[in-house]
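The complex is shown incomplete by one protein chain, all other protein chains being positioned as in the whole.
A, B and C label the chains in the order they appear, each numbered from 1.
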Amino acid sequence: MQKRSFASDNNAGIHPQVLEAISQVNQGHALAYGNDDYTKSVLEKFQKLFRRPIKAHFVFNGTSANVLGLSAITKPHHAIFCAETAHIQVDECGAPEMFTGCKLVDIPTVNGKLTVELIRPHLKGVGDQHHVQPRVISIAQSTELGTVYTRAEIKALADFAHENDMYLHMDGARIANAVALIGKPLRTFTQDVGVDILSFGGTKNGILAGEAVLFLNPKLAKDFLFVRKQGMQLASKMRFIAVQFDALLTKNLWIENATHANRMAKLLEKEIKSKTKIKITQPVDANAVFAIVPKTLIAKLQKKTFFYVWNDHTLEVRWMCSFDTVASDIHEFVKLIQDYSK
Amino acid sequence: MQKRSFASDNNAGIHPQVLEAISQVNQGHALAYGNDDYTKSVLEKFQKLFRRPIKAHFVFNGTSANVLGLSAITKPHHAIFCAETAHIQVDECGAPEMFTGCKLVDIPTVNGKLTVELIRPHLKGVGDQHHVQPRVISIAQSTELGTVYTRAEIKALADFAHENDMYLHMDGARIANAVALIGKPLRTFTQDVGVDILSFGGTKNGILAGEAVLFLNPKLAKDFLFVRKQGMQLASKMRFIAVQFDALLTKNLWIENATHANRMAKLLEKEIKSKTKIKITQPVDANAVFAIVPKTLIAKLQKKTFFYVWNDHTLEVRWMCSFDTVASDIHEFVKLIQDYSK
Amino acid sequence: MQKRSFASDNNAGIHPQVLEAISQVNQGHALAYGNDDYTKSVLEKFQKLFRRPIKAHFVFNGTSANVLGLSAITKPHHAIFCAETAHIQVDECGAPEMFTGCKLVDIPTVNGKLTVELIRPHLKGVGDQHHVQPRVISIAQSTELGTVYTRAEIKALADFAHENDMYLHMDGARIANAVALIGKPLRTFTQDVGVDILSFGGTKNGILAGEAVLFLNPKLAKDFLFVRKQGMQLASKMRFIAVQFDALLTKNLWIENATHANRMAKLLEKEIKSKTKIKITQPVDANAVFAIVPKTLIAKLQKKTFFYVWNDHTLEVRWMCSFDTVASDIHEFVKLIQDYSK
Partner (left out) sequence: MQKRSFASDNNAGIHPQVLEAISQVNQGHALAYGNDDYTKSVLEKFQKLFRRPIKAHFVFNGTSANVLGLSAITKPHHAIFCAETAHIQVDECGAPEMFTGCKLVDIPTVNGKLTVELIRPHLKGVGDQHHVQPRVISIAQSTELGTVYTRAEIKALADFAHENDMYLHMDGARIANAVALIGKPLRTFTQDVGVDILSFGGTKNGILAGEAVLFLNPKLAKDFLFVRKQGMQLASKMRFIAVQFDALLTKNLWIENATHANRMAKLLEKEIKSKTKIKITQPVDANAVFAIVPKTLIAKLQKKTFFYVWNDHTLEVRWMCSFDTVASDIHEFVKLIQDYSK
């Protein structure tokens, strides 16, 4: 195992409280496939985050949380609108198209965030048999560029979606980081403003593996048990997925982890800005810092520690902080940049 | 958490050595998606089980191991032959059809085991554009009925498959139980006799979650990285899947666990036969005992401990033993039967 | 072009009145894709065959009529029950599985006809996430074995389907032959007794190409325009599909053609029975005659005229009559049998 890097929050390991919780439920037998009482009790804990009824289901990972959630609300002749930078568009190897049959309509954005104005020109051919039919707007919160939608921005998208017979889907692989930034309860910028389905991320926030698909509009979950099983995402030893979320939800560990990661990203931004000439390219809302870095400097840094070059043409790189990033990681990294920049 | 039951080997928890191993690798960061050196090293350990080169990849669960393995070797116009009782036919909610597009041709058997004679009449319409084209024979080892194919039986199926331009796929969700029974190395009844792809089970043999798809015919793995990702089965924190298999493969824990479970099933069979009038219906090769039980007795027993009625019409039930079953579980259970049968 | 044979009713050509009708509408331009008034007027003619509102749409062929109709009422986790001999099971190269994602549950029958009793044992696992969910019973009228369901038989299946939250789908590639036999209006044994979707065949009854999907339960047609287009079955010069059905529906040409074909089959049956020792194996309800024929006789006959051996093991053959079969075709054929049997 290497040391901590800024490559991705999914390079981090398991939060000690999560691992301890797994150990605690490793007693005797439990009914498989989520039919045990313990799993049911954890699923109900998600309800407490919302005012109105929801339905929650576990899957193994983020791609399936997104794809199966989308699958539950689409037919193959539908269109799904997303940002050009969306994980479902770029990083899921075509799983959304393959599994739903739908066309993804990817829309360029400045900062990873869709707006009604950006989507509207693509809302065409409605009712015309030759064209895929608009059905879903899918946004990420926080976005793949580390930005965070405001409550008002989400409400505008949800209202627009619903006025046009569409649903609003939220990829919340890093939903905790958005809660941490906004500082208001999750429901205020999701169910309360009209988000229909939320992929509630766990893996990038300190657990071993697992995501929850939250149907904030619960009637959309009607067939989801079958969609999940046919989607090959039904865990047999479900209690061990459930317990990880139990640990996250206990004493707000999920928000605590994300708050820390966000704070580290802010520290990294501050140190970069004050001690180097490197240009930060995106608002540091959540736990990511995007920056333009000279090619030779990238090469030198990557010999010491791995991170991703986001754009080969512009030399924009991405540095992610995670629940286990510590201040000294940042100071060492910025020191490295300083040394290599001399 | 309830006590140990005979419901299923996937009702058991995590073997202590597996959990300890997870804890051991929970240090620092590691590259995600299987790009870390540790995961690579564990994948290479599977190679030691075979003489000729293989390719190994991890997925989350048994359904996906089967479906994605099949997907790697089929086109949608192909047919997959399997036993009427096969997990892929009965228990995967149509995932094989949905994901591969293929038709499953399910064939009745006496004991869950396919033979060339059973398959041959279904090998028709070859080259005729109206009909799905034979491509795969899929068998389970051990079978869903707790029986185990002999090396010779597997060789006959593999030869028949290859003579007819088909592949032999093996669902090894309980492959360790077969090794434990046969008492010969895994390769002797898989790669050595022509099995092309093996789903190497972990979950039912004491791990938290994870299966390995072993391409014993490695050229069939050509596109599998993409099939797996598009199949939504790429774990980001892959080291934690890998480490569970590392624990299993260390000092033959996988075989030890299975040997124990098989031995417990034999004990259960012996006790049932000697102390009750219940009829055992299948050879107890692996870790399952099938039996016909009177309806009223089933009801009484299920009030105390859960198990599955396999066939509502014949009142055949299934009792599974697992790595953590202990002799007293069996004695208590048989005592219960005796008491309730008075 | 060879002479008329008994190979299949789709070996016949175009009825002269149909060809003449095509010629008649070949004037000037017409809006494509069914948006022309003429096509709309023909679709409305189907309405006259029924009491309650229906929706009718054209496609190119029988496979697509079946598959797209089924696609309109299923999700990939559904099961479709059909006879083991069903065209959708045997002769569509897995198109139903590929396009709908569903599992086909094929059920052995004596004469190609499903019954409630045959289906009931397969109605299991309802509500259980591991199993495909019953959704459709699909029957052929007339069947692939030349038999015809009675009104009562269809009603029993429709009632059973609806009681179990399923639909009844009818493959009517040879629906006209059933009307001709039953001698009552089409609606009496379809919409009136609960058939939900009917593939209304044209190709096998004297047209160049085309089938109509009739949603007898019109609300099921909601998305069908998109299903058809995405299913690659939207004809651009639609008026030429429409006109063929116009010709068929004019002065009951469709029933007249089928009545003739049925009569020819009855004549063939009578001649075979009275003049040869060949055993007829199925009731001759519609336009097919099934018979067991000695291998050497098959070989001799096929040198003169082609027909299909239905079952290589039993040497059951199929002889189909069509709208253009004439009595002398039959007399010559039976004479040939007599000569070769000496």
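Following the convention adopted for this analysis, contacts are C-beta pairs under 8 Å (C-beta built on N, C-alpha and C of every residue); 3 or more make two chains touch, one makes a residue touch a chain.
The structure presented is a predicted model; accordingly, all values stated were derived computationally and were not measured.
Peer 1: Of the listed residues B:E20, B:D223 or B:D312, which contacts the missing chain in the full complex?
Peer 2: B:D223
Peer 1: Touching the absent chain in the whole complex: find that residue among C:N26, C:N252 or C:T314.
Peer 2: C:N26
Peer 1: With respect to the chain omitted from the figure, which of C:I119, C:V132 or C:A235 is a touching residue?
Peer 2: From the options C:I119, C:V132 or C:A235, the contact with the absent chain belongs to C:A235.
Peer 1: Can you say which of C:L43, C:A79 or C:C93 touches the chain missing from this structure?
Peer 2: Of the listed residues, the one touching the omitted chain is C:C93.
Peer 1: For chain C, which residues lie in contact with the unshown chain of the complex?
Peer 2: So the residues of chain C touching the unseen chain are 1-5, 7-8, 10-14, 19, 22-23, 25-32, 36, 38, 60-64, 67-68, 92-95, 98-99, 203-204, 208-209, 226, 229-237, 239-241, 306, 322.
Peer 1: Identify the residues of chain B touching the omitted chain, counting contacts across the whole complex.
Peer 2: 33, 75-77, 101, 129-130, 133, 223, 225-230, 234
Peer 1: In terms of residues, what is the contact footprint of the unshown chain on chain A?
Peer 2: The list for chain A reads 76-79, 90-94, 97-98, 101-104, 121, 124, 129-132, 312-313.
Throughout what follows, only the chains that are shown with their structure count from here on.
Peer 1: Quick one: which chain's Cα centre is the longest way from chain B's?
Peer 2: C
Peer 1: With over half of the numbers shared counting as same, classify the chain A/chain C interface as same or different.
Peer 2: Mostly the same residues form this interface, as more than half of the numbers used are common to both chains.
Peer 1: Just give me the whole-number Å value for how far the CA centre of chain B lies from that of chain C.
Peer 2: 42
Peer 1: Quick one: chain A and chain B, Cα centre-to-centre, how many Å?
Peer 2: 33
Peer 1: Which whole number of Å gives the spacing of the CA centres of chain A and chain C?
Peer 2: Comparing mean C-alpha positions, chain C is 50 Å from chain A.
Peer 1: Could you list the positions in chain B whose residues touch two or more of the other chains?
Peer 2: Within chain B, the residues that touch at least two other chains are 92-94, 98.
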